[in-house]
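Please read the structure below before turning to the comments.
For this depiction, one protein chain was excluded, whereas all remaining protein chains were kept in their positions.
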Amino acid sequence: MAKHKKIREGRAIWVAFLALIGLGLLVAVLLRGNDVILFNPKGLVATQQRRLMVTSTLIMLGFAVPVLITLYFFAWKFRETNPKATHNPSASRGKLLMLAFWAMPTAIMLILASLMIPATFKLEPQDTIKAEKDLLTIQVVALRWKWLFIYPGQDIATVNYVQIPVDTPVQFQLTADETPMSSFWIPHLGGQLYAMTEHNNRLNLLADTPGDYEGSAAEINGAGFAGMRFTTRVSAQDDFDTWVAKTKQSPAELSTPEYKKLLGPSENHPATFYKDPDPSLYSTILSKYAGSHGGSHDHQTQGAGEH
Amino acid sequence: MKEFWLGKLGWHALPHEWFTILGSISFVMLGLTVIAGLTYTKRWKWLWNEWLTSVDPKRIGIMYFIVGGFMLLRGGLDAIMIWLQQSLSSGASHGYLTAEHFQQVFTAHGNIMVFFVAMGLIFGLINYIVPLQIGARDLASPFMNTLGFWLYVAGVVMVNMFFLFGGEYAATGWLAVAPLSGKAFSPGVGVDYWIWSLQISGVGTTLGAINFIMTILKMRAKGMTLLKMPLFTWGSLCSMIMAVSVFPLLTMTLFLVFFDRYFGTHFFTTDAGGNAMMYTNLIWMWGHPEVYILMLPSFGVFSEIVSTFSRKPIAYYKSNVLAMIGVSSIALLVWLHHFFTMGASAEVNSAFGVATMIIAIPTTVLVFSWIATMYKGRIRFTTPMLWFLGFIAIFALGGISGVLLAIPPVDFQLHNSLFLVAHFHSTVIGGVLFGIFAGLNYWFPKIAGFRLNERIGRYAVWAWIVGFFVAFTPLYILGLMGATRRLDHYDSSKGWQPFYIMALVGGLIIAAGVALQIVQIIASIIQRKRLRDPTGDPWDGRTLEWATASPPPSYNFAVIPEVKTRDAYFEMKHLHAPKHAFEDIHMPKNTASGIYISIFAFLAGFGFVWEINWLAVVSIIGIIVCLIARTFNEDSEYTIPAEVVRKMEKARTDKADTHRKDSRDDEDDMGLIEFAKTVITWALGIALGIVRGKK
Partner (left out) sequence: MTHHTNAEAISVHEEAANDRVMFGFWVYLMTDLLMFAILFAVYAVLHGNTMGGPTGRDLFNPKLALSETLILLTSSFTAGMGMIAARRGIKRQVLVWFGITFLLGLAFLGIELFEFAEFIHEGHTMTVNAFLSSFFVLVGTHGLHITSGLLWLAVTLIFVIKRGLNSHLVRKLALLSLFWHFLDIVWIFIFTVVYLGAFV
């Protein structure tokens, strides 16, 4: 009986090892040729986020892996079919060890917190990014189920398409109109931020590599949620200027009746281009919901609370 | 006229889509089978008297297991539907579900698993085991116990009611964030079903939590101070104190959502001054502690299992207790980490991030205490111990991913992605569910009188562990690839499909694990005579529940033991406790009040869902009348005289074997092949019997 058990236990450990390796191989194979976006950042913010993620993970694994190995090692070493193991029901009574139990994870958490707190302040999305080039402001309105981009400085507007010049600090001002809470996310460039009615959140990003990147809505907001995707094109400054000039020649104009049409629900909306958006459109949308708190919610840069 | 009597109900509400027709037929067939079986075996009276109106926490515990287990299958079916849709719906294909339907499926999946599976099974365990562990005969309030159970059942019925009437459930995600859950964006009855299934069962949970706290704090055996209590009782106490602190928040928040939808108030609307962000805060102030409410009892279960199967008392008991209290307290302070991305300042975000990280400290101390317990122990790899070993790996993964998510800038990239989904499934499956499975395996001999088949149990553990890693590793990776959760469709160019398919395969392996668990139970029933636990102590246990028979008599202990140490029973075994004289035992009478009140509660909720106002009003009056009738009933107990107790005990001990069979000898447990043979033989026997009967 004991022999059966020993064989079974030994076999189980081998199977576990092999299965783990098999899993790793399978995953590696599946990953070939794929873009693991969070490890492949194309913007300043995303790069720093990746660094923080990798460093924190390594610190945690550095602590957790030895602990887990110890646990499984003890499980194996002190199994009852092991005649060499000593059995001592009174083992583990020392006070020093107990203090160590509490001290070790506390130390790890202190280290992580010392990384996390400065990083949270440094990577505060509502703060503008200091760079050589001037800030480009784009006003974003979450609609059902599409994203409206208004370029106040360039007098153009787009739906489900946004183009920005490389190495330029961009501030996306986010709100929503007749739409539940939505989340604006371009994972290649940085993290997400919510776009909500009567609130004006600001997401600051800076792209450092030209290319086409997909953005999406990351918070469920109704039936057409999965199709609420948009293209982000990062191009050189000249290409950007060319594009702006071309869009200004668009036949379509973002007038008030045109905007009202956009307010109606539509799914998988194709990229659309407009000229001459009403310059007060964004503030009109914000103030539509205002009067509640005596003014709409403008989240200032430094030290902003929720209201 | 029709509108007065039927509200918004009409022909259109009856099932007319493929899944509502399928679901309705399934439930109706199930119901008819049960009714037929009960009628054929003439067991209606027995069912009513022995089970449905019982206030015995052992009976109520088993009923929780049955309902919770059934809901596990229902929620698991939802999971398979999700896996299937996401594996198919790439590029040109949109899968087999519409977006609206898919959104309802994962909403139902989340609600069912958290409220009706996890809470149900945990309440079952606490009901059955805690009174035995503290030397009590019953809970403090038997009436509140049965009422809490039937309110839970009313919630179960409500969450499945949409199959029959209405055809839609909430499509908002399991917590129905505002303003998506408001009338403007969710005009149908789905969110209303969501409100009332959670509200009714939530009240049941609150009552249960009050009851458990009263019991643990006021009904322990003489000599059992708080620091001599078993750790499962400690975990349950911490969990229930949290529950009593936060379920009122859920109750009130659900009422506010209801008022917005039913009366047109403006708590969370986008117009007239409503504040949707406030809903997010309120619901997560409940929601985060809720997941720790689910986790604490599992921590307690594992502490007991590691100790028993290492043949050692738990190391650093006081640290272990402090750690559980620490987790419970801090859990109340971290809710904002669920919405770092909503726009709070860096000060607020980092404060909550730090608080969230701090929870990892007591959790790690628990792991250390388990390691120290195993050190120089003599470890037996029974099925409960295997569940523990699986839990450690999976829960560690969940913990690490959790601390990662607690870092706000990192969370900005991972929020609402499949990485998040993988994280919470790691902790909930690896932690909560494995703990429940381990506890059920561990205490099954006590509950049923025979132990479970160890062989098939091992297969089930492996299937779950392997299935978990195959199903959720791809989800971690998909999250890192920028995949958002809850998508009903995605572009084929993203390269996500192979990972979704791998997840589906893992899901099917988990389904095999569930099937193996069912087979394990059936095989154990078939071999129950051989697997019998004659002594009440099959594992050489350490705590008081093992001092009673398996299963225990209705009064648990003929004489309440006096406790002198921690691991009370272990000491008693070796010290030969002196004999005590028998006394009269006061027992609570059965009552149907819990059933009646819950029926009225269900009808009131149904009336609110369909705006059948007269029904809601009449049902509320019904609740009040039943409550008055019950609480002013002064005749709710009966007494078992001491002489009768003596006779019952003598009859019990005469029947028990004095020979202690080593139940660790599991070489004769039937394997899968033998099981298949048995079932086929039995089925053939029935078929032949029918054929011969026809002749």
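Observations on the structure shown:
Here the chain labels run A and B in written order, and each chain numbers its own residues starting at 1.
Keep in mind that, in the parts below, contacts are C-beta pairs under 8 Å (C-beta built on N, C-alpha and C of every residue); 3 or more make two chains touch, one makes a residue touch a chain.
Bear in mind the structure is a predicted one, so any value in this text is a computation, not a measurement.
Of B:3, B:50, B:491 or B:584, it is B:584 that touches the chain left out of the display. Only one of B:267, B:352 or B:437 touches the absent chain when the whole complex is considered: B:267.
Considering B:21, B:164, B:214 or B:592, the position touching the chain not shown turns out to be B:214 (whole complex). Hidden from this view is one chain, which touches subunit B at 140-141, 206, 210-211, 213-214, 217-219, 222, 244-245, 247-249, 251-253, 255-256, 259, 263-267, 269, 272-275, 278, 282, 559-560, 562, 580-581, 583-584, 586, 624, 628, 631-632, 634.
Keep in mind that, in the parts below, only the chains that are shown with their structure count from here on.
By the touch rule above, subunit A contacts subunit B in their complex via residues 1, 4-5, 9, 19-20, 23, 26-27, 30-31, 33-39, 46, 48-49, 52-53, 56-57, 60-61, 64, 67-68, 70-72, 74-75, 78-80, 85-89, 91-93, 97-98, 101-102, 104-106, 108-109, 112-113, 115-117, 119-121, 123-126, 178, 180-181, 183, 185, 187-188, 190-194, 196-199, 201, 214, 216-227, 229, 289, 291-293, 299, 303-306. Here subunit B touches subunit A in the complex through residues 98-100, 103, 171-173, 177-180, 185, 270-277, 310-313, 315-316, 319, 339, 341-350, 353-354, 357-358, 360-361, 364-365, 367-381, 389, 392-393, 396, 399-400, 403-404, 406-417, 466, 469-470, 473-474, 477, 479-482, 484, 486-491, 494-495, 498-499, 502, 665, 667, going by the rule given at the top.
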